[in-house]
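With one protein chain held back, the other chains of the complex are shown just where they sit.
Up next, subunit A:
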């Protein structure tokens, strides 16, 4: 179908965009970034914003910067701009792998990382990355800037802590130290489809044992989250096939899937086990 009518605004500066958002948010005014989720939702008539504030013409919002141990992803950084060579160390390799699971090439050239986070689809790969790595979101409005930790940012199915007048002005991710081990695994019926289950595991190894573990699950509950029970089980232990299997089974027992698809818990356990196996460098089916 065709999108319903709306007022179009193309501000020239970020300040102008924030002023428009503050004024129009009470009238269902929305930010238009990549539009790869919002515009389909409009075509399907599940979103009917009365005003769209297009930020694509704003200069300087497509920066990908590294400093103070953080990667800062600006609001107009497209999925396709996230590449191994643009981010140092294991984080670059991790994000590069994740990017390949996001939709398809013509969507990745246009869709934005921050747009995915603001949309907060439970199956979004970037939301899983932010939740697992302990990312923080920079929310900006005329009232000022504030940082929102991932665990507070994702509040439920396509629901975030952003206020209506706030622009998601950036994602901050910790740069992972050299030697950090990671694994990402996603199950979807066809390449580029929404994940039915996805997991990211990040292990900090010290002298053959797991010094710290971060394990995240996406596309299963109403929002991505870490799995503290499984993380605790792994910490200060040497990774073995049995231990990883046990951790994945433990994680599965704590999940509260949003649907009653009987395959979901098994898919979740499988992607967690595979992500852990990749991180630990252990072959596990």
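Here is the rule we go by: contacts are C-beta pairs under 8 Å (C-beta built on N, C-alpha and C of every residue); 3 or more make two chains touch, one makes a residue touch a chain; residues count from 1.
In this section, contacts and distances are computed from a predicted model.
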Assuming one chain is omitted from the figure, identify its UniProt name from "Na+/H+ antiporter subunit C", "(2Fe-2S)-binding protein", "Sulfate transport system permease protein CysW" or "Cytochrome c oxidase subunit 2". "(2Fe-2S)-binding protein"
Residue among A:104, A:143 or A:237 touching the omitted chain: A:104
Provide the residue numbers of subunit A that touch the chain removed from this figure. 1-8, 10, 35-36, 39-40, 42-44, 50, 52, 54, 56, 100, 104-107, 109-110, 190-192
